[in-house]
Each structure stands twice: as C-alpha cells, then as structure tokens.
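One protein chain is absent from this view; the other protein chains keep their places.
Going in written order, the chains are labelled A and B, and every chain counts its residues from 1.
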Amino acid sequence: MSEAATAPRELRDSELDGPALSARLARIWGTQRSIVGWLSSVDHKVIGRRYIVTAFLFLFMGGLTAIVMRLQLAQPESKLVGPDTYNQLFTMHGSTMMFLFGVPIGEAMAVYLVPLMVGTRNIAFPRLNAFSYWVYLSGGVFLWISFLLNIGPDVGWFAYVPLSGPEYSPGKRADVWAQMITFTELSGLAVAIEIIVTVLKQRAPGMSLSRIPLFVWALFVNSFIIIFALPAVMVASTFLILDRLIGTQLFNPAEGGDALLFQHLFWFFGHPEVYIIFLPGTAFVSAIIPTFARREIFGYLALVLSLIATGFLSFGLWVHHMFTTGLPQLGAAFFTANSMLIAIPNGLQIFCWIATLWDGRPVWRTPLLFVCGFFFIFVAGGLSGIMLASVPIDTQVHDTYFVVAHFHYVLIGGNVFPLLAAIYYWFPKFTGRMLSERLGAWNFWLAFIGFNVAFFPMHISGLMGMPRRVYTYGPEMGWGDLQLVSTAGALVLFASFLVFVWNVLASLRSGAVAGPNPWGAGTLEWATASPPPPQNFDHIPVVTHREPLWAERGGLPVVTGLSIRHRELVVSSVAEAEPQLRESSPAPSIWPLIAAVTVGATFIGSIFTPYAVLWGAPPIAAALTGWFWPKNTPEDEE
Amino acid sequence: MTTGALALRLLPIALALPLASCNLVQSPLNPVSPQARDLLWLFWLFTAVLAAIWLAVMLALLMSLRARRTFGADPLAVDPRRESRAGILVAGLAVATGLAVLVLTGLSFAGQRRLFADEAAAVTIRALGHQWWWEFQYENADPSQGFNTANEIHVPVGQTVLVKLESTDVIHSFWVPSLMGKVDLIPGRQNTLRFTAERAGVYRGQCAEFCGLQHAKMGMLVVAEDPETFARWREVQSQPRLEPATDEARAGERAFVAAPCSMCHQVRGTRAAGHNGPELTHVGSRRTLAAGTLPMSRGNLAAWIVDPHGIKPGVNMPLVKLDPDELNTIAAYLEGLK
C-alpha cells in the first residue's frame, strides 16, 4: 500500500467527476482492442461473458446428444445408433451437462454478477479468473474433440470401476474422461476461491453481512461446497488414471483395493454436486422474486440460514446413491434420515419465496414465468427425491427411468428454469438491450410443456421396469408408447431452446434499449450503466440497506479517494464491511493463457504417458514465472 | 383389517388403474412376493403423502400470484403485523415439514427392517454376473445335487429363496421387480437377497447397473412353480444331458463337440466342457435365448448362432463358420436338450 504523501502527487477520484472521470477510469480498467488484448483480458465481465456463452454452447451440445438418444429410444429395437455410440452419447450427455454446464454456469453468472452486486471493480485474483476460463475451455473442447475422433468416453458420467478400469475399458476412452474431470474441476476450484475472497474482502463499504444480497450469499455458500466437494472427484479420477496408466491397484479387490472406494469418492462429490447446481438456481430465484413481487424478500435470515444448512447437509447424503451396493443396513438408514432432513431447509426456502410473492404485487414478466415453472417442476422433483431417500423404495426405483425423471425434474427445474429466468432478467445488464417478451412467453411455454411431456412419462417407464442406460429394448416390454411420448416432449423442449437462441440473437441486434435499471430492481448491479463500464462504478457506492437502490432513491452515497492513475479498489472488513485498505488490482496479462495451455498440454500428454508430467513441469514453471515476474506497472509498484 | 388400512390397501389399486392395460412382466407394480408387496405399499404411501404436499404448495403458489396488496408503491414498505403473522405461518410449515420427514423416515426404516430380515432359506442360489449373461449355481449340501444353469431360475412357490450375488467381471445388479428390489453384484464382495414367490408364474428381471456394451440385453427369467414341479425340474437339471434321440440330433452333438462351440460351452455328458459361456446341458428347457433376448425355438437358435453380433452387437459369442447342415443339426440338437 502506498503512503498518502508519495510524490508525484497521486490523482484521486475525488478530484474529477462526471464524464471525465468515467473516461479516465474506463481507459485504466479497459481491455485493449487487439487479439493479444482480447486474450489477456482480466475484466470479470469479459471473462464472465465468455464463461456464460461457453457454458450455453456446451448445454446445446449436451442437448443434441440427448435428442439423438431420445430418437433412438422412441421405438423398440431401433437401429439409429448402436450400443457403442449410444454408450458414448449418454456419457457425453452426463459429463457435459454436469461438468461443462452445471458447475460452470453457476460460477459463470457469479463471475459476472458478484463483483457488481457487492460494488467492487473487479473480482479477486482476476488473472486466476482468466486462467480458470482457459482451463475450462480447453478441458471441454478436448472432451468433445475426443468424442468426434471416436475416443469419447463410454463408461457413463459416473465411470464406475471395474467397468472403467484397465481390464474392461480398453483404449484411451476412460482416460479422456478421467483427465477431463480432473482438469475442468481445477477451474471450478479456482473460481470458488475468487468468489469467496471477493465476497469476504471486497464488499462496498457498509455492506455488512446482513446486507449481502441473497444471490451473493447463495453463490458464496456454493463456493464453499465446491471447495470441499470437487477434490473428492479429482482424487477418484486421478486414482482411476493411475490404475489404468501405471498399474496401481487402488480399485482392484484382487490386490487389496476396493471397487466401492471409487463410488464413495465419486458420490462424496456427486451429491454435493447436485447442490452446486441447485444453489445458483436459488440465487437467481432470490434475486428475481423481490424485483417482480415489488417487495423486499420475506425471511432473509431464514433464507441465509437454510442456504448454510443445505451446504452442510449436502455432505451427509452421498450414500443414498449406493443403497443397492449392500452396505450395512443401519448405516444406510442414517443416510435416509439425512437425505430427508435436507427437505427442511429447502422447504423453508420455498415457503419464504411464496410468502414474498403472497404479500407482493406480482408483475408478470418472462423471468417470473420461469420462476413459476421452477416452483412447479423443482418441488415435484424434490418430493420424488424423498422417495429415493428411502432405502426400501430405492431398491425398486434405483437405476430405472424413475430416477432419470427425478433428477431431470431437480436439475432442469432447479437450475435451467431459474437460469433462463436469470438470462431474461440480466440480459439487459449484460448487453444493454431487452429480450423480447413475446418470444420469452413462447420460450417458456414450449419449455414448460416440452419438459413435462418428456420427463413425466419417464416416472411410469421406470415403474414399468425400464432400467437406465439401455440402448434399446424389446417390443414385448411395452415401454414403446411412453418412450415415444418422451421423445416428442424432448423435441418440443429442444425447440424452446431454439426460440431462446433466436430471441437472444434478434434482441442483440434490435432489442429495445434498456436503461441502467429496466426492472426497477434494488441491488447494486442496477446502479451502473447497461452494459457496465470496465470500471463497474465511477465511485464505489456506500451501502445503507439490503436493497440499496430502493432505500436511496436520490442517488447512492459514495466513497472517494481511489487512485485514477492505476487500477485500485477498496478492501473492507469481513463482518461490517468497513473500508480498510486501498488495494491495487492486477492489470491484463497474457500469461494466464500461456499457463493454461502448458497445463492443458501436460494433462493431455499424461493420458498417453506418465512422463508427460515430468516434461510438462518446466513449461508450467516457466509460464508461472512469467505470470508473477514484476512488470514495472503501477499495479506492481503498489 | 381396519377401514383405514383397507383404504390404504385400495389406494394403490385405484392409482394403478390407468396402468392396468400396460405390460407388467417386469414391474414393481406387479408384486408377487411379500417383499415386493411391502415395497409397493410403501411406495404408494410415499406417493400419496408427497403428492398431497406438492398440490398444497402449488395451491399456495397460485394464490400468492393473485395481486392483493393495496398499500403504497414503495417496495420497502411492509406491514409489520402481516410480516409476523407470515413468520409464524412459515415457521409452522417448516416444523410440519420436519414432522413429515420424521414420520416418513420411521416408515422407511421399518420397511427396511422387514425387507432385509434374516430368514432361513429353503433354496440357495449363487448368482454370478458375467458380461452379459447370468450364471446360476444351485447349491446343495449333497454336491451331486448341485448344478449350474444360466439366465433362468426356477423357484418353489411359498418357500424363501436366498440368492448370493457375486460378479466375475464388472458390477451388475440383480433385479426381478415382481419379487424384490435390486441388489448389486460387486467384484470382491458377496451380497445376498431373499424373496418368497407367492404365486406361480414367469417373472422377468434385468441387469440394472450399467455393465458395458450389452447392458440392455442382460435379462433373466424367474419361474415360480409349485414345490413338486420345482423338485422335478431340479432333479432333471442335476442330470447330465438328455441322450440325443434322433439321427439329426446325434449328428448335431458330433458337430457341436467338434465345432468351436465346445471351447466355451458345457454340455454335461459330452466332451464339451468349456466354462466361458452359459452352460447348455438343458438349454432346450429354457424359455429364452441369449439372456432373455429371444424366445427359445429352433429357428432362433440357428439365427443366434449364425449372427450373434446382429442380435447383440459386441457380445462375447463369436461368429463361427458352419455349413448349413451343421447349423441345422446343432440347432436341432440344442433344442432337444430339455
């Protein structure tokens, strides 16, 4: 930190105002308009936008695989794809949706919105942020290129050993899966750390713990779940590739290993994963409901506490994915109790949201439509989850289409519907233009009807004895009609996404221009222009209320005194958010990209030989040295 | 039986009516053992309770969406009395949620205790999972009475059957929904399950854990029959193969033993003693072929031998070069192995 009286005298933002200040800050915080500048950007909005677009592309690819599978299952004994292709398709679908869409989309929205909502100028560790995006992108692209080259994994997104082990999965397919997991989860961990530090240390002055928007609370809790859950799956996937590549015996019962160990490690991540996907959904809902109900959220404290409770409880449920593996009965019953317990915080959330709507004056816009869709679908999915939490019931419906129906209700209801609501809600902030309401309604109704037609019949398919992950079935089983209905629904659901894409593309060019706050919302991201300038805020606002824009109608109070000679932001205290320091924020750098490329090359190389780790280490070390080498920028001097 | 219990018994039937027209050969909705009936009862109970909760939440949502707030346009102006009333209501609902899940947990645990109770078993079967077929070994204190079979088991009605589950390669899951919930077959472990068929009939089961290319076609049949019929079947199964009666069948046996078939399949009483594929000593007495994929017939036998990979792509049964005569006689021979 600089001393106050350094010479030459520093320029502070208290000495300029209006357009002159804006222009100057935009120059300091901006991203250069060149290819290198574009690749070097550390602006959380630029990276967040890339993250969101990439995650949606993967959603689209995952959707395409689903459509091919649905077409294959639309009739018995269909010959559209063979078992080998089908196995790759459902593995790609699951892995893409869980690892390349489900986890990253929540973090992507957080990367864009959390710094705006807490009133700071950039995310903490912006270069790590850039690095995490490149790692995520290369991991996802690597998986899809492998699939197109016919080395796509074919062992399921869960990749149980021994099927994914050295003896039963020849070739490189399972290795591709294992390394892609380890690799992309790395980026998830990095973003989680950034979010936690941003929330704890970079909140605008006055934003005490009880004034943090619920959106930020949810993603904050989510980041902690990520930090504790993802290492488990990284250990599992690393053990797997060790077994496959260098002949360890970690999962081999014949040599003292254990096949069930993999399942424990995987689900210790895999169940919190569901909440990693769902908590961003609750974040969107908690942000949208007050705006469209035109009142403050009801039960703020209860909502925060249920988020935290969900975070803790989510780590005590994993065995309910393993009820049929023959674990001790009393132990299994403990996980039944725990799985049901989590219904309490989740139920409380639902009650608080409904209470908010009840006492408000709902304004019907597309985001609220999608939130209602979320209630309808997610509550149904959550309740069927209570059935799966029961050991005896689970022995009948586990690994059948009933489960497929259940988790699509939970994941699409709990994540995708709120996400679409969120895109309709924040699109004006991201782009400065509104999405079409007319197309929005089409989008919603097609998605809602398509979804229910596709997935409700799957409950019945499951009860008629149809197992999951079968590439075909005999006509004598009698599942054909229901499966055909599901396929029709899936096509309608897919069509709704085409409407969405059309809406986005059309509105980008010719949507109505949105002001800074088109919805009259109360949180800080609406206090700045749409789209936000590179510096986010000309002056860092001071927060006096949980919904600052509603409380301070005459304009927000601000703090001044930050440098306008280089990138600087306010660091505040953890609990009360009292301003503590002026801290410089790193400038753009190409090194995160180079580091991501070297790490990616090492990971991909290690699929073929363990020595790649050795050869890859010097380039990674060189990239990191370049990254942290003092560059003589004002930011470094601080 | 009290009226309440009767209503609870009738509820599932009412709910299942729309499904009555469906095929329930492999369905938890068609229970024929006390275990499966218990499970279905628990399932419908949960469904009823949870569906009621869902309806109540949806109703509350619908009512909440009707605009009714009249005072002030300021989003921050709230009525403290209404707030505290709503607070009490929400807290009450949270407590009610807690009570509901407590009761459901108790019911679930009681069901679990009944389901996995240790009962003495009259018949013990060791089930071995293979990619992609089932090997069944009927255990007997007298080893000469024990025998192996594949993809189809017979069980006596009214007697408890113990199935010991083991895997020879990857994880499979034994699931005959009409009789019992599923339990996995895991390499390096032995799991067990018990069921008691109450009604004679043929019930289909299928592998329920993804096990590779042909996971979809790894079915099995459980034939429940009265104890006398079962005893007769068991007696026949423990014998060596039926001596071929016709010239054609005799030629078939010679061709079978000489052809690659004998490298993997066993027919007790002949030189064919392979153990890599299903045991065929009494294959003609089974109802299906290729792990529940085709109905047993001479034509299907021939079709299966001619092109196993057209029917189950990736299966371990190789394509064997046979001339049409050999094929015919082998199919006739196998069909005759009752």
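In this section, contacts are C-beta pairs under 8 Å (C-beta built on N, C-alpha and C of every residue); 3 or more make two chains touch, one makes a residue touch a chain.
By our rule, contacts and distances are computed from a predicted model.
Trainee: So one subunit is absent here. Using its UniProt record, which name fits best from "Cytochrome c", "Glutamate transport system permease protein", "Phosphoribosylformylglycinamidine synthase subunit PurL" or "Carbohydrate ABC transporter membrane protein 1 (CUT1 family)"?
Mentor: Record says "Cytochrome c".
Trainee: Return the single residue from A:17, A:167 or A:578 that touches the missing chain.
Mentor: Touching the chain that is not displayed is residue A:167.
Trainee: Going by the contact rule already stated, which one of A:84, A:437, A:583 or A:635 would touch the omitted chain in the full complex?
Mentor: Candidates A:84, A:437, A:583 or A:635; residue touching the omitted chain: A:84.
Trainee: Quick one: which of A:179, A:237, A:252 or A:563 touches the chain that's been left out?
Mentor: With A:179, A:237, A:252 or A:563 as choices, the missing chain is touched by A:252.
Trainee: Tell me which residue among B:61, B:90, B:186 or B:213 touches the hidden chain in the full complex.
Mentor: Only one of B:61, B:90, B:186 or B:213 touches the chain omitted from view, namely B:213.
Trainee: By the contact criterion defined above, which parts of chain A meet the unshown chain? Give residue numbers in ascending order.
Mentor: 84, 148-151, 162, 165-167, 170-173, 243-247, 249, 252-254, 608-609
Trainee: Touching residues of chain B against the unshown chain: what are they?
Mentor: 187, 213, 258-260, 263-264, 276, 307, 309-310, 313-316, 318-321
Keep in mind that, in the parts below, only the chains that are shown with their structure count from here on.
Trainee: Compute the distance, rounded to whole Å, between the mean C-alpha positions of chain A and chain B.
Mentor: Result: the chain centres lie 37 Å from each other.
Trainee: Enumerate the contact residues on chain B facing chain A in the complex.
Mentor: Residues in contact with chain A: 19, 22-29, 36, 38-40, 42-43, 46-47, 50-51, 53-54, 57-58, 60-61, 63-65, 67-69, 73-76, 78, 82-83, 86-87, 89-90, 93-94, 97-98, 101-102, 104-105, 107-109, 111-113, 115-116, 131, 165, 169-171, 173, 175, 177, 180-184, 186-189, 191-192, 204, 206-217, 293, 313-314.
Trainee: In the complex of these two chains, what residues of chain A are touching chain B?
Mentor: By the definition above, chain A touches chain B via 82-84, 87, 156, 160, 162-163, 167-168, 253-254, 258-260, 290, 294-296, 298-299, 302, 324-326, 329, 332-333, 336-337, 340-341, 343-344, 347-348, 350-352, 354-355, 357-362, 372, 375-376, 379-380, 383-384, 386-387, 389-400, 460, 463-465, 467-474, 476-478, 522, 545, 547, 550-551.
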